[in-house]
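Quick one: the structure is below, and I'll ask about it shortly.
For this view, one protein chain was removed and the others were kept in their places.
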Amino acid sequence: MSNTRQADAHGRWRAPIVFLLIAALFMLEGTTRNALFSGSWNSALAILNMGLISAVMALGVNMQWGYAGLFNTGVVGFLALGALGPVLVSTAPVQGAWSAGGLRVLLALAVGLGTLALATQVWKRVKAPLSFILIPLVLLVGCVLYRFLFDPAVMAIEANNSASAGNIGGLGLPVLLSWPVGALFAAAAAWGVGKVALGLRSDYLAIATLGIGEIIVAVLRNEEWLARGVKNMSGIPRPVPYELDLQNNAGFVAKAAAWGMDPATASAIWVKLLYAGLFGTVLLGLILLAELALKSPWGRMMRAIRDNETAAAAMGKNIKGRHLQIFVIGSAVIGLAGAMMVTLDGLLSPGGFNPLRYTFLVWVMVIVGGSGNNWGSVLGAVLIWFLWIKAEVWGPELMNLVTMPLPEGALRQHLLDSAPHMRFVAMGLTLLLVLRFAPRGLVPEK
Amino acid sequence: MDFLNALVAILNFVVIPAAAYGAQLALGALGVTLIYGILRFSNFAHGDTMAFGTGLVILVTWGLQALGISLGPLPVALLALPIGIALCSAFVLGTDRVVYRFYRKKKSDSIIMVMASVGVMFVMNGLTRLLIGVDEIRFDDGARFLISVQDFKAWTGLTEGLALRLSQALTLVVTALCCWALFRFLNKSRSGKAMRAYADNEDLALLSGIDPERIVRLTWIIATALAVTAGTLYGLDKSFKAFNYFQILLPIFAAAIVGGLGSPIGAVAGGFIVAFSEVAVTYPWKKIATYLGFQPEGLLQLLSTEYKFAVSFVILIVVLLFRPTGLFRGKAY
Amino acid sequence: MAEPYLSASAMRGGYGKADILNGCTLTVDQGQIAVIVGPNGAGKSTAMKAVFGMLNLREGAVKLGGEDITRLTPQERVHKGMGFVPQTHNIFPTMTVEENLEMGAFIRTDDYRETIEQVYHLFPAVADKRKQNAGELSGGQRQQVAVGRALMTKPRLLMLDEPTAGVSPIVMDELFDRIIEVARTGISILMVEQNARQALEIADIGYVLVQGANRYTDSGKALMADPEVRRTFLGG
Amino acid sequence: EDIKLGISLGLTGPLESIAPAIQKGAELAMKEVTDSGKLLDGSKIAPVAADNTCVDAAASVAAVERLVTSEGVKGIMGGMCSGETIASLEKVGVPNGVVMISPSATSPALSTIDDKGFFFRTAPSDARQGEVMADIALSRGVKSVAVTYTNNDYGKGLADSFANAYKAKGGTVTIVAGHDDGKADYSAEVAALAAAGGDALVVAGYADQGGSGVIQGSLDTGAFETFVLPDGMVNDVLVTKFGTALETSFGQNPSAEGDGHDKFAELAKAAGFDGTSAYSGEAYDAAALIMLAMQAAKTSDPKVYKDKVMEVAIAPGEKIYPGELAKALELIAAGQDVDYVGATAVELVEPGESAGVYREVDFKGGKLNVIGFR
Partner (left out) sequence: MIQVHDLHRHFGGFRAVDGASLTIETGSITGLIGPNGAGKSTLFNVIAGVLPPTSGRVIMDGEDITGLQPHQLFHKGLLRTFQLAHEFSSMTVRENLMMVPGAQTGEGLMNTWFRRGRIREEERALRKKADEVLEFLTITHVADEKAGNLSGGQKKLLELGRTMMVDAKIVFLDEVGAGVNRTLLGTIGDAIVRLNKERGYTFCVIEHDMDFIGRLCDPVIVMAQGKVLAQGSASSIMQNEAVIEAYLGTGLKNKVAAEVAEEANFGESHGAQPGLGAEAGQGGDGKPAGDL
């Protein structure tokens, strides 16, 4: 607490300085070739693009944690739901999938949800001894009915051309349209989750959301009819041209030549720039909205709620309502990031949705950047992503450095062989160093 | 109707494995809960502390084996355990000195400590792999089974067999001992009470003449001892593989929280709940039903095993809904 | 006159850049009761913290029994025989009342059971709750536990920051009574009070602190008699 | 000329324990070629490894991006897992025109992907192996099985194709249950499999991952004694781990009819790693194919040599086994045809993936014994 005044003094310059630092890192990555940087704009832009998406994720987490103190560790789940958006909206329809069982699946899902709704109603309306019989009964009947409808429909869909499809397929709509849909998926799930779990305090909410994230990912991995499960869904359409088309485009090749670049490099860079433009626009739009909200009474109310719920409730603030609101919005933003991510990857690979990478790394981004501060979390996201990727190179380099003075021999060989694992050490060390020198984040909340 | 066979089948496939796994989780959760309760943050590096410590134990074990030492039926690793704990504690105290102490002095938010522990996790993660590699390592010597399936069948003449591994029995016994000792320590001993006092109100603990750094050291040492013990038992029972120790972190946290963070009994209960829900909910009851005289058509499996982790989390969430701070009323900072 | 048992002289310091204490001086003799009064935010609690070493002083020195303890940590000061009840956060909420009291006796090596009984005798309300967590007590009961904890230390200098805030009149009487008794045994008492008139009544020396500096220093009686002091600081 | 070849593997992450042997396999081939001094008039091959984490598509793309645009590799031995391979192929390999040959990505999606001729794989096709495995099992009188698979595209695909083939041929599948690699405990899986029952347990997983965890659990609890093991499981790790406990178990993995596999194992042993580890041989073959194609195209330009990969891999021509790369280079330089067989009996079929000959093995006497070929 005692250093607040000091922080204020530097406060206004923190964000620009960090921004410049990051910009410099990217410049180096783009231009210089040495042991640490690759000197390739392609590489720099590739990192930047995913960095921008990470920034959107971080923004979503920051809304939940930084504004309202909601400890959501189910990031990966909401991300995965958002990622479902492009698959269901924009991939090509699968021949025969809907007729095989699409409607029956929808019906089954409706029955499932209806059962849950009915059970909650019973729980609310019916008094104790009777409800103990009724609820299991409702659940049992609902479950049987659900399985009765669901299982054969799913079998039919999955049997439909199972090697290369086996899912219900998409609608073939433009992929940009799927981004808000992805956000909507995540928001809908967040609403349900929030209704149930938001009463929990800090770490308990954390584990509940962690579980929910795991559940969502488990569903995505195992429900093949939905998006092919672990068999991966590739070929998701792009909002930008394909490199090869550009390379075959005479006009483009001529322009590239004018810039003194070979067509392959030029096309790759151009495509990445287009992506960066798209992602950047989304990000800036979100930041603008978030900043406006945060700097007004709404933001003040959120901080008050985060600070002291009991007092805020006594001052007339509807804690549950506000928590739900921000939880849904934050999750929607995370879902949006998920949709953007699969669009960039061109691939939905649920096997890769692991909490370390998509939940905790995002948390690291937010905290290192400065929770509660939009710019902080965004800059933190880009920086941490950069480090995460570069640790792949820096780790082994670090090992080279360490083993330099060692004599040739088994030990040195063992260490050199283990060099890839220095990735973690390098990442850990940078994280610790950043936290050490900016314990409240790079751009702390004022 | 073959009640005995049904019982044995359940014991063999559900109760014994789940109990052993639950005990391993419980030991891990005890450490997590202790650090949470006293140092007030969720230590993400706990899984890797287990891995690192176990790595050390394995190295020592190899050394002892090379010297020709053997404990008869018991694994030599038990002998190596104290040494491993000592070495690992030294390392962990080192991390406290260079990492956590800084934030403690600054009274940083606990989330900062959590993130620092993520950093430590990464570092330990790498170091463990440098130390002992990524391969699967088996280091249990001594007897493998207390009761083996073949023996059991021969004794009883039942069609179902029952196996009890030494490592499982060992795990259960050690967990019970650790839990009891920790409980006694926290509630009865002067140091234990001082630890709780420190957890409750750091400044006031200072005013009572309690040395906070000593408390912190003690906490780390106990938590590390628990972690290394858990890791070693787990490694003896299954096998050692650095990556798995990171994966076990999630169920450990789940266990600690469902029981109530900061509550030792809660951690133990939580461990068993998580383990049993994983095993029991996905268990197909067909065989049991058959023994009991029914002829079910399907497998009678509630959910497929791919969802086992999800199931344990569903149970956890349901528990939390009815008991928002865990079964044994943990803390929520 | 010999050097007072506690002398904190010309203390200057604060939390951030601005000083809260501006040359505040406090002394207490063996067996004396010293009372600090003053408006809210005057720096009374800050002065207490400074004396106890919980605040870095920019200037000034703290001496206890003739020994300079300015550089000692709070914990070392506890071992030198100082006891302190802070104004807020002065109990261990998830420990039972009894354990709270035991923690007060943490540095004692003798048998403290008798002292516990004395405290229970003093505060019968908390005696009934000895097995209950202190965090579940009412405001006034907490305050009683807090004071009880400090008494358990058997200090030679007892520092109390508003011990009677939120305490019912009957208990407050008991408390002041006990404080006098304690002082009799040669223990020095330094306390901050907003129930200033009752406190000054029993005070050997009173300090009126305003903006981190001594405004008036006199015997309790004399301060009570000063109409200016009464009007501005003691509520008429 | 100094030619750089990329190796993109999940050196960290869930499959980190099998990655080193794969990397070594590829490097072994590269070293062999470099030492021979026969590639493109004495070119040297320098391997550059990148860590693609196996599960994180973005990280994989970044790593491969680095290999291509910064290191300037002329070809890549990788990726490792299917999802990550698809991403890096679509986003880096194809746009930049770099050949990628994966030793281990087995997803059917990669068969149909629009790779513009830049992608090949030496890994066997799951569909084919499923058939073979079903035949072997039935021929040994195993009439009902429980199936467990590692929950990724490889395991799932293989399990599906096996189950379908097995059922079509008259066998009974009692349960098909997935297991996740790197998990703490497999009691639940073992319990479920045991309850479902069967003459044998098919384990479509990895030998040093969850696969062996499930086997261990099954053996300990007496749930199963016989295991049917596909390529991911058939290797010496399993033998050292379980020894005689696998007396009745059997399996198959793709291997040359002849001594390719054993030769490679010897070479590997001499180089100090385990050549029987999963996909190590495939990696050797993938790297060898890249270099032989270069030789055949007389250039290291991937856009040119990509068209030669199939040519060197299939008959007609002189059969080439591990350790004979120098000979192959000479033959190609002399304008003669070669048929690369390598460690895993590479037989590429359109669109550039291994058709696979399988050898049937069992584990009698605590050893891995070859029974025959299919």
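Think of it as A, B, C and D in the order they're written, each chain with its own count starting at 1.
In this section, contacts are C-beta pairs under 8 Å (C-beta built on N, C-alpha and C of every residue); 3 or more make two chains touch, one makes a residue touch a chain.
Since the structure is predicted, the reported quantities are computational estimates derived from the model, not experimental observations.
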*So which of the visible chains would the left-out chain be touching?*
A, C
*Out of A:L137, A:L171 or A:A311, which is the one that touches the chain we can't see?*
A:A311
*Sole contact to the chain not displayed, among C:R58, C:R71, C:H121 or C:K221*: C:K221
*Residue-wise, where is chain A in contact with the chain that is not depicted?*
1, 4, 289, 292-293, 296-301, 303-304, 307-308, 310-319, 325, 329
_Positions on chain C where the hidden chain makes contact_ = 15, 38-42, 44-46, 87-88, 125, 129, 136-141, 143-144, 161-162, 165-174, 176-177, 180, 194-198, 201-202, 204, 221, 224-225, 231-236
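Convention: only the chains that are shown with their structure count from here on.
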*Go through B-C and A-D and name the pair with more C-beta contacts between its chains.*
A-D
*asked:* On a C-alpha centroid basis, what's the spacing between chain A and chain C, in Å?
replied: 54
_Separation of chain A from chain D, taking each centre as the mean of its C-alpha atoms, in whole Å_ = 32
*Would you kindly tell me how far, in whole Å, the mean C-alpha position of chain D lies from that of chain C?*
76
*Spell out, as numbers or ranges, the residues of chain A touching 2 or more other chains.*
1, 221-222, 421, 423-424
*Residues of chain B that touch two or more other chains: which are they?*
129, 134, 304, 306, 309
_For a test of understanding, state which residues of chain B touch chain D in their complex under the given definition._
9, 12-14, 17-18, 21, 24-25, 129, 134-136, 138, 145, 149-150, 153, 161, 163, 165, 234, 238-239, 241, 243-244, 247-248, 251, 275, 278-279, 282-288, 299, 301, 304-306, 308-309
*Inside the complex, what are the residues of chain B that reach chain A?*
36, 42, 44, 99, 102-103, 106-108, 111-112, 114-116, 118-127, 129-130, 133-134, 246, 250, 253-254, 257-258, 261, 304, 306-307, 309-310, 312-314, 316-317, 320-321, 324-326, 330, 332-333
_Applying the document's contact rule, which stretches of chain A touch chain B when the two form their complex?_
1, 65, 196-197, 199-204, 206-208, 210-212, 214-215, 218-219, 221-222, 355-356, 360, 363-364, 367-368, 371, 395, 415, 418, 421-429, 431-432, 435-436, 439-440
